[in-house]
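Attaching a single structure in C-alpha cells format; questions to follow.
Here the complex is missing a single protein chain, while all its other protein chains stay put.
To keep things simple, chains are lettered A, B and C as they appear, and every chain counts its residues starting from 1.
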Amino acid sequence: MKPGTSLIAAALALICLLALPYVFTQGFALSLLCQMGIATIFALSYNMLLGQTGLLSFGHAVYFGLGAFCAMHVLRWAGGTGIGGAWAVVLLPLIGGLGGLLAGLILGVVTTRRAGTIFAMISLGVGEMVASIAPMFPALFGGEAGLSANRVFGAPLFGITFGPQRQVYFLIVAWALVAAWGMRALTRTPLGRMANAVRDNPERAQFVGYNPQMVRLLMLALSGFFAGIAGGLSAINYEIVTGETLGANTSALVLLMAFIGGVGQFYGPIIGAVLVTFLQTALSQYTHAWLFYFGLFFLFMVLNAPGGIASLIQLHRDPWRQGLLRWIWPQYALAALPVALTLAGLIGVVELIYRIAGGVEAGETSWKLFGQAIDATRWQPWALALLLLAAGGAWLEKTWSGVAWQWQMVLLATARGNDR
Amino acid sequence: MQLRYGVAAFALTVGCFAGSAFAQPVKIAYIDPLSGAFANVGEAGAAQFQAVIDDINAKGGVLNGRKLELVKFDNKTSPQESLIQFNAVTDQGIRFITQGNGSSVAGVLIDAVNKWNERNPDKTVLFLNYAAVDPDFTNDKCSFWHFRFDANSDMKMQALTSFIAKKPSIKKVYLFNQDYQFGKQVSKAANDMLGKKRPDIKIVGDEFIPLGKVKDFAPYVAKIKAAGADTIITGNWGNDLSLFVKAAREAGLKSDFYTYYGGGLGTPAALGAAAEGNVKQITEWHMNIPGTKVEQFAVDFKKKHKIEFYYGRVNVEMRMLAAAMNSAGSDNPAKVAQALEGMFLSTEIGDVEMRKDDHQLMQNLYISTFTKADGKSVKYDVEDTGFGFKTDIELQRKDTMLPTTCKMKRPV
Amino acid sequence: MEFFLVSLLNGVSYGLLLFMLSSGLTLIFSMLGVLNFAHASFYMLGAYFGYQVSRAVGFWPALIVAPLLVGAIGAAVERYGLRRVHRFGHVPELLFTFGLAYLIEEVVHLIWGRIAVDYRIPPSLDFFAFEIFESQYPAYRVFMMAVSIAMLGGLYWMLTRTRIGLIIRAALTHADMVQALGHNVPRVFMLVFGSGCALAALAGVIGGNAFVTEPAMAAAVGSIVFVVIVVGGLGSLAGAFIASLAIGIIQTFAVALDWSLLDTFRDLGWNGDVALSIGAIKLSQFAPVLPYVLMVLILIFRPRGLLGRRDT
Partner (left out) sequence: MSTSPVLPPALRLADVHKSFGKTAIIRGVDLDLIEGERHALIGPNGAGKSTLFNLISGRLHATAGTIQLRGADITRATPQAINRMGLARSFQVTNLFHRMTVFENLRCGALWSRGVGYTFWRRVDTLREANARADEVLEAIGLTRRRAVVAGELTYAEQRALEIGVTIACGAGVILLDEPTAGMSRSESDAAVALIKKVTIGKTLILVEHDMDVVFGIADRVSVLVYGEVIATGTPDAIHANIRVQEAYLGTDLAKGIDKELTGA
C-alpha cells in the first residue's frame, strides 16, 4: 500500500469511528460500541503474549481486573475529594495501566519462568488464585457487590462531564487509538522483535545474548499495562468493577477474541474483539444455545483456520491484488447454498434438542419460525432438520472439493505472479 | 377548509395514538441470567413470572384491559452486562424492570435506575426486586425507585433466631457461610441476634468458605463434629449447600441445618435423602401450607413446566404492581411507586404490606423442614425427590420487621 | 486424635481421587506432549455416564461401562481431532482441548440440564465401615480409596510388565525420542489418550456420587489437577502421586486450623488497619486457595516441580 492510500484509509476509519455514535444513537448500541472499544484494547494486549511472544495465557483477566480496581479506587478517591474533575477521568485509564503493569511485573516473575504449555497451566493457576483471594478482601475488592463510583464529578473539561455515554465513547475511542498505536509501535522495537525471536526459538534467543525469561517478563508486564488501560476504561464505562472481572470467564473470553480474530496479524484481535462482543450480546437474544454454537464455531476455527479470520483475509489478499479472486467467486457462490442448508439443518437439530432436553428449564417444546409453530415433540421437524443436515452436508462435501481445487489453481497463479 | 382538514387529521392522529396506547401492553423487563451457569435459575424465574402474568391477563389485565408483557433480557449474571441490558430496556421505552439474582447486579441496577431517572425525569423507570436480599438496599442505599418483595437477609435471620430462641435443646450453634458479602451479613446477624435473644447459646464456630470453590466438605464436617455443634446456620446456596449437607450425612453428623436456600432450584434434588428431617429453610411460602389460594396454580405450573413454582413473592410482586397501577390509574412509574408505598394487599399467599419508610415488603415467613412426603401434612414433594417441606412455624409479618436506617428521598 | 485420623483419611481419599485424574493427564502429556485441557471434562462425562448407566443397570456395571465409553470417546477425540490439529503445533492443540472442554460443558447442559442430577451412592455401599473412637467412617470413602489403590496397582503393572508400558515409560523420561518415534505408533497415542480419559472417567464414576454431578464440576476440579501436575513435576507419575496426596492432606488440615495472621499480628503488637483487614483471614478460610499458593511457592523455589526432571 502506498503511504497516501493508507493515510486516506486511516482518515476514513477515524471518521467512521467518530460518526458511529451518531448513526447508532440508541443507548444499547452505544454501550455495545463502548464495550467493543474496551475489548479491542484488551484483545490486542492479549495478543502481545499469544501472537507476539508465544505465551498462551489462561489468566489474562487478572491484569485487566486489577487495573480496573486500581482505577476504581482512584476514581472513588477523586470523586470523594473532587480533585481533577473530568481531567481525572481522562487520565484514569493510565492509572489502570500502571496497576496492570505492576501486577504483571510481580506475577510475571513467577509465571514467566516457564514457557509453552507450562506457562499456560501456571497462568491458569495464578489467575484462579487471584480470583479466589479477591473476595476475601472486601475492603480492596468490594466483595460481591464490587466497587462502584460516579464518573461525573468536579469541573467539566471544555463542557465535557463524561456523564453522557457518547462522551465516554469518544474517550474510549481516543484511548483505544493511543493504545493500539502504542502496541503497534512496540512490535517494532528491539524488545518487540526479541519477543518474536523468543516465541520462535527461546533457546537461540539465549545464544544471541537475550534472557528469554526477561523478554517474557517485560512483554507480560507491558501487556498487563495495556490490559490495565482497558480495565481502567471499563471502570469508567460501567462505573462498577466486580470480583468476577478477575475470573476465568473474562480470561477465556479474551482468548477467544484474540484467537478467532487471528493472532498472526496485528489487526486480528481487533476483528475478534468486535465480532465476539457483538455475538455474545446479540446471539444470546435469539437462542439459548448460543454458547454451544460459539464453542462449535471455535472448534471449527481451531481445526480449519488456526490463524483466525485475519489469516483468511490474508489468504485472499494476494489473489485479490492480482485480480485472481474472480476464479474463486463462482465456486463460493456454488458452495453458498449447501453451506446454508447444512447450517440450517445443524441449527434445526441443535434447537430441537434444546427444546426436548433439560437445557431449557422453562419447558417450552415449541417455538415460532416464520409464523409457523414448530413442535419439537413431533417427528416432522426432526426429519426435516436431519434431512437438511445430511443432504446439505453431502452436497457441501462435493462442492467444497471444487473450491479447494480452484484455490490450488489460484495459489499457483499467485505464486507465479509474485515471482514476476 | 384546509385548516379544518388539518385539525381533523390532527385529532384523528392523536386519537389513534391514544387508542393504540390503550391497547398497548405494559412491558416489564426481566433482567436475569438466561445463559451461562445460572441460566436455569433465570429461566425458572422467567417462567414463574410469565405464568403469573398470564393469569393476570386472563383475568382482565390492568388499567381497564391492558395486558402485561414480560420481556426477557439476558444479563449472564454479570453487573456489566446488566448495565448494557438496562440500556436496551430504556431504548425500548420499557418503564418497569424486575431482577433478583445477585445483590451485586441489584446494586448496580439501583444505581443505574437512580441515575437514569435523575437525567430523564420524563422517562422514569421503576425497579422491582424479587430476590436480592442485601439489607443495605432498604437501609442506607434505599431508593424511591426500588421496591423489594423478598424479606432481606437480616429479616430472615430475625425469624430464624426467634425460632431458635424458643428451642431450649439448642446449645451449640455453628455458623457456616460463603466468604462474600451475603455470607458475612448472615454471620454477623446471627452473632448479634443470638447474642441478644439467647446469650446462653454458644457459637462454637464461625466458618467462611470461598464461594463455589470447595469440592470436598468432609474436612469441614469433621471440624464441626469436633466442635460438638447441635445446630448449623448457613446462608450457603447451590452446591456449597448440597455438598455440605451430603458430606455431613455421610459422616453421620446429626445436627439441624437452618438454611436460607434449602429449597432453591436444584438443591432438593441434589440433597435427596441426605437432608431428610434436618434441613430447614425459611421462605415466604411453600407448597405444603394449607389454605393458600396459590396451591392449584402451582400444581398446574409444575405440570406444565416440570419445575417447581417456588417464588411465592413473584405472585405477590406482580399482583401488587397491577393493583398499584389500577389505583394510580396510570402506568407512569412515579405514580405507581407512590401507589405502592404503604400499600396493603390480601394476596393468594396471605396479607402483605409495603412499608413506606424503606420499600421493604412485610409478609409472613415460614420455617419448614425437609420431610418425607406422606400425601397428608406433607402433600407435595419437591423436585420429585419424595420429600417435601413441612411447616415448623409461621411468623407474623410484624415479628419479622426490623427498624430501618433509610432516609427516603422522594421526587418533588 | 480422633479428629486427626478422620482428617487424615479424608485427605488421603481426596488425594487419591486427585491422583486418578492427574495420572491420566500426566500419561497423556508425556506421550503426546499435549496438555489435555478437557481432562476434567472427561471426569465429568464419567460421572454423568455413571449416573445414566447406573440408573439403567446399576452401579457396578456402570463402574466398568462408563469409563469404557468415555475412553472410546477420548480415543475418537484423539483420532479425529487432536491428530488433525497436531500439525499446527502445540498452541492450537491446547486450544482444541480448551474448546472441547467448553463444548462438553454445553453438551452436558443440553442433555442433562444445568442443575445437579440425583446420582446417589449405591445402597450396597451406604453404610459405615468402621469406627474411629466415636466417629463412624463411611464405607463409600473406603471404597473410593480401594478403587484408587487398585487402579494404582493396575497402572503400575501395566507400566512395568507390558510392551505399551515400556513405550510409555520411555516417553516419561525421553519424551523427544518417543515423540520422534511417535509417528510410527499413532495407535499407542490413541490408546494412551483413550486410557487417560477412561481413568478420569473412573474417577468421575466414583467421585460423582460422593460429591456432586453437575455441569460446573469439570471447571471446579480442572485447575486443581493442573496444579497437581505442576507441583509434582511434569511427566512424573510419582511426583503427581505425592502432590495429589499432599494437596489432599494439606487442604484437609488447613480447614481444621482457625489460626490467622491477626493472632500473630496481635502477638507482635500490631493493630493497624491494614493488618486488621488482611490478617483477619483465617487459615481455614484460605484452605481452598492453598494449592495455588503451593504451586507458586514450588515455582519460585523448585521450578521443575517436586520430582520433575524436565524443564519445559
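By definition in this document, contacts are C-beta pairs under 8 Å (C-beta built on N, C-alpha and C of every residue); 3 or more make two chains touch, one makes a residue touch a chain.
Being a predicted model, the structure only gives us computed values, none of them experimental.
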Handout entry: Touching partners, among the displayed chains, of the absent chain
Key = A
Practice task
Determine which one of A:Gly159, A:Pro190 or A:Gly323 touches the chain that has been left out.
Solution key: A:Pro190
Exercise for the section: For the chain that got dropped from the picture, name the residues of subunit A it touches. Expected result: 185-186, 188-194, 196-197, 199-201, 203-211, 214-215, 218, 222
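Going forward, only the chains that are shown with their structure count from here on.
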Completion exercise
Larger contact count among A-B and A-C belongs to A-C
Practice task
For subunit A and subunit C, let me know how many angstrom lie between their CA-based centres, rounded off.
Solution key: 31
Problem - Touching two or more other chains - residues of subunit C - result: 109, 113-115, 285, 288-289
Exercise for the section: Give the residues of subunit A that touch two or more other chains, as numbers and ranges in rising order. Expected result: 132, 136, 291, 361
Exercise for the section: Write out the stretch or stretches of subunit B touching subunit A in their complex. Expected result: 34-36, 39-40, 43-44, 46-47, 50, 74, 76, 78-81, 83-84, 87-88, 90-91, 102-104, 107-108, 111, 115, 119, 134, 179-182, 184, 210-211, 213, 304-307
Fill in the blank from the handout: Residue set of subunit B touching subunit C in the complex reads 37-40, 179, 207-210, 212-216, 218-220, 222-223, 225-226, 239, 242-243, 246, 250-252, 265-266, 269-270, 272-273, 385
Problem - Of all residues in subunit C, those that touch subunit A in their complex - result: 29, 33-35, 81, 84-85, 88, 90-92, 94-96, 98-100, 102-103, 106-107, 109-115, 219, 223, 226-227, 229-230, 234, 277-278, 281, 285-286, 288-289, 292-293, 295-296, 299-300, 303, 311-312
